[in-house]
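Missing here: one protein chain of the complex. Every other protein chain is in place.
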Amino acid sequence: MTDETNLVDGPRGPKPKRAFTRRNIFVYGTLLLFAVYYLLPLWVMVVTSLKGMPEIRMGNIFSPPVEVTFQPWVKAWSEACTGINCDGLSRGFWNSIKILIPSTIVSILIASINGYALSKWRFKGSETFFAILVLGAFIPYQIMIYPIVILLREAGLYGSLWGLVLVHTIFGMPIMTLLFRNYFTGIPDELFKAARVDGAGFWGIFIKIMLPMSLPIIVVAMILQITGIWNDFLFGVIYTKPDLYPMTVQLNNIVNSVQGVKEYNVNMAATLLTGLVPLVIYFISGKLFVRGIAAGAVKG
Amino acid sequence: MKNLNAKIASIPMIFTALVIFVGCTAWTIYHSFTNSRLLPNNNWVGFDQYERLWDTKRWIVSVGNLAIYGVCSLVISVIIGFVLAALLDRKIRFEGVFRSIFLFPFALSFIVTGLVWQWILNPEFGVQKVLQSLGWENVTFDPLYNPDLVIYGILIAGIWQGSGLIMCVMLAGLRGIDGDIWKATRVDGIKTWKTYIFVIIPMMKPVFVTALVLIASGIIKVYDLVLAQTSGGPGIASEVPAKYVYDKMFNAQNLGQGFAASTMMLVSVAIVLIPWAYLQFGGKKND
Amino acid sequence: MSNNMQSSISIRDLKLSFGSFDVLKNLNLEIGKGEFLVLLGSSGCGKSTLLNCIAGLLDVTDGQIFINGKNVTWEEPSDRGIGMVFQSYALYPQMTVKGNLAFGLKNAKVPKAEIEKRIARTAEVLQIESLLTRKPAALSGGQRQRVAIGRALVRHVDVFLFDEPLSNLDAKLRADLRVEIKRLHHQLKNTMIYVTHDQVEAMTLADRIAIMKGGVVMQLDSPSIIYNRPANKYVADFIGSPAMNFYQGTLDKDNNFRGDGLSLSVTGYPFEEGRVAQNQQVWLGIRPEHIRSADAAQQCAVQMGAIVELVEPMGSDTQIWSVVDKQNYRFRVDGQTEMTEGDSIRIGFDPENLSLFDRDSELRL
Partner (left out) sequence: MKMIKKLLAAAVLTGLSSLSSATELEVSHWWTSGGEAAAVTELAKAFDASGDKWKDSAIAAGGGGAAAIIISRILGGDPMGATQLNHGRDAEELIKAGLLQDLTDVAEKENWREIIRPSSLLDSCTFEGRIYCAPVNIHSPQWLWLSHKAFKDAGIPVPKNWSEFIAAAPALDKAGKLPLAVGQQAWQSNLTFNAITIAISGLEPWKKVYVDKNAEVAGGEEFKKVFEAADQARKISAKGKMQDWNAATAMVIKGDAGGQIMGDWAQGEFQLAGQVAGEDYTCLPGLGVTEMISTGGDAFYFPVLKDAEQTAAQKRLAALIIQKDTQVAFNLKKGSLPIRGDVDLETANDCMKKGIKILAGNNVLPDLSQVISADTMSDLEDLMVEFWNDPSMTTEEAQERFVKVIARAD
């Protein structure tokens, strides 16, 4: 108050920031370094798949193609051979779609019913079953593979599409159920009670109230299941026949059945094609994907 | 009857829990004590399969590999995951872009991951060749063809695929920390790295435990990655238990042996899981 | 270097923007040595932001901050000679109480013996000696906040910053700890800046209160002035519970107020010097406790008949909602009142207790 002039001296406003502080160089440097590590394989896949074989033999795997060719992609998609079938990955792609759609729908439907029953209609023993289910997520699949072959055979489902759908539903159930149970637990009981007072029953409340409210969690569940089912290899190879082999299995077949020279460019194109669906889902869903895996973090 | 509909609706869940998770596991454990070959039988042979299992070099190598892969991937994933999360948490520009980059491999399957890294580590075309053509003529970098290093070659790929998830978990943990804590340390004049080590990391114990369980339960299932990247080779240098189980059950047509191996896998999961369950559920009383 | 000795903290033309949004707008504030200043306002008014700027936890967009005559605008928080107490306590959960108190000191390389001495002294002042070996999780909310205060105390600094320290506590503890803080202030005579949205805390603790709104200080004065002579309608409305009664109307040159069914002369009203209503449109405000009823109303300069609409017994007193000519008059009577709904009563007040505000500028007349 007293001496204005004295006070106006010295620093004023924001602390000056230099762009290249040690801290910034460290932070961004480290991040960039890791970004390179994560992006490099993607880059290598893309450039390799666009080169011709001679160029691959001569050149550097990291360098961009001198002459861009889409032939490897065409070959990977529709011409690569396994045995005398030379229809490329396309069959596996459609198989994966065929497996994906019913598996996703059935597993989410059943898991949402489970979650609903577990959160709002607890009965004696329901928590025990749920505990077993969640612990089941940690059991190595290997221990259950063979008995399931027997069960499917007895049910007449072995090798069929629905057999695989069943397997995906079963192994997706722990995490999916957990997801829905937690979500439905968050929906106020009052709403549920009000509906019961209004005379709605188990299914009525589920269909008319719970399902419409659970759209966000269904999206999260779908992202989880679509990437999970698409990326599955083990169940596809054990529980289906070559007719129904999903894309991952076919990818492995194509890459491993060498006729003459290994065509790395075709292999990389095939690899990229197989990874494309989950990648697209990932980049479209963005934050929801993160939410999904955060929610599924207890999965295992 | 009360809740009849709920019970009917829960039949799939009850079936899965009891028949699949409990029933199938018990069935396999029981048959691991038989000499089942191509088809399961009931000829009880006690611990013969287990004796043979632990007398088999390939199984020992598999378990050893799993141990190396497991410990390294636990340590490295947690370190990378935490460092990246901490850096992303420093109010940086392009956070979303970086996050997307670090996480995208998680959307890819192990088969795809294995094939890409097989290609990059291919000594004829990959990193080794690039290094050599850059003038380091004598450099050898062919982890996938060196029995002593192959498991680390797989590790590079495994970490590439999975560490983004750990970063996400860690980031969620960091974001969950009360901002006032950070302010308090600034007022106290604590350096950033000291704050992480003495304050933040101790506070994130549950997050670390979750991350560890996540990684651990994923590690034991490693199969696709090895299959795609090395098929267990060179020799048996990169074999893993899950592959042993599969090969013995289906290729060698020795179910009993496969069952014994898978039972051992279950035991090792239990060894990881029980302390976690104890920490997670037993630890709550102290909070 | 400064002859500004009586001023502990001065804030000059402080501005803070997030993007295009100004959180603090050209703020100027002088806080004297040993003063207890409360920053009061509803959430989003910028009070916590201001505190964080003083602490150095936020970088300012423009302006300067001086603490003890030293320009600290660019200084790190730990170098500003401040201690801070947070709403969420922000104790380090993995350390014992003693560890919490010692952590900053150890880090500043204070000698061990000195640390021990300071902790012992602080523990004694705050009566937390018995808690020193416990971890924060084993403490009650009140105990935690004492430790948090202790952490500021051991730093031996002249300025204490409190960021809504009592908000997470239940009502009774809050009252207890409030007294404690006041006692502490008397004992230590430090400068204290205290952010709260609770007007009771503000009124009881403050030497001066700064009422903030939209990044601007609306009024900076002692609690009694703020209460009795609010500088504008916002402050008048914000302070006091139940809130002030307001009526619209016009004020003619002869100091006659007309409007909202009221017609009275405000002769005796203490006008602010030089302030006149621009076009005679004004707000008239009267605090509920200044409205008298029954016999007491007979002594008032302004009187009228009212109907009791609602009776709200609060224990020690009772709030009455009454109606005069469709206008509400809220006031307070003794807890033992026998008034019931529908009663016809007389109410009244004196012009010197009124507040008048210009309708456009909302400033006190």
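For reference, chains read A, B and C in written order, and residue numbers begin at 1 within each chain.
The definition used in the following text is that a contact is a pair of C-beta atoms (placed from the backbone, for glycine too) under 8 Å apart; a residue touches a chain by one contact, two chains touch by 3 or more.
The model shown is predicted, which means the values in this text are computed figures rather than measured ones.
Taking the whole complex into account, name the chains on display that the unshown chain touches.
So, spelled out: the chain left out of view touches A, B.
Of the listed residues B:189, B:206 or B:233, which contacts the missing chain in the full complex?
B:233
Could you tell me which of B:64, B:96 or B:147 touches the chain that is not displayed?
B:147
Which subunit A residues touch the hidden chain?
Touch set of subunit A with respect to the missing chain: 81-85, 94, 149, 152-153, 156, 158-160, 237-239, 241-243, 252-254, 256-262.
Could you pull out which residues of subunit B are in touch with the chain that's been left out?
Residues of subunit B in contact with the hidden chain: 37-39, 52, 55-58, 61, 123-124, 142, 145, 147, 231, 233-237, 246-254, 257.
One rule holds for everything that comes next: only the chains that are shown with their structure count from here on.
Name the graph shape formed by the protein chains and their touching pairs; answer line, ring, star, complete or other.
It is complete, because no pair of chains fails to touch.
Between subunit A and subunit C, tell me the centre distance in angstrom, where each centre is the average of that chain's C-alpha atoms.
53
Quick check: in the complex, which residue numbers of subunit C touch subunit A?
On the subunit C side, the touching residues are 1-4, 7, 10, 12, 30, 59-64, 66, 71, 73-74.
Which stretch or stretches of subunit B touch subunit C in the complex?
Touch list, subunit B to subunit C: 178, 180-181, 183-184, 186-191, 194, 198-199, 202-203, 286-287.
Which residues of subunit B touch subunit A once you look at their complex with the stated criterion?
Per the stated touch rule, the residues are 2-3, 5-7, 9-10, 12-14, 16-25, 27-29, 40, 80, 83-84, 87-88, 90, 92, 96, 98-113, 115-117, 119-120, 125-127, 129-130, 133, 160, 164-165, 168-169, 172, 210, 213-214, 217-218, 220-221, 223-224, 227-228, 241-242, 245-246, 249, 255, 258-259, 261-263, 265-266, 269, 273.
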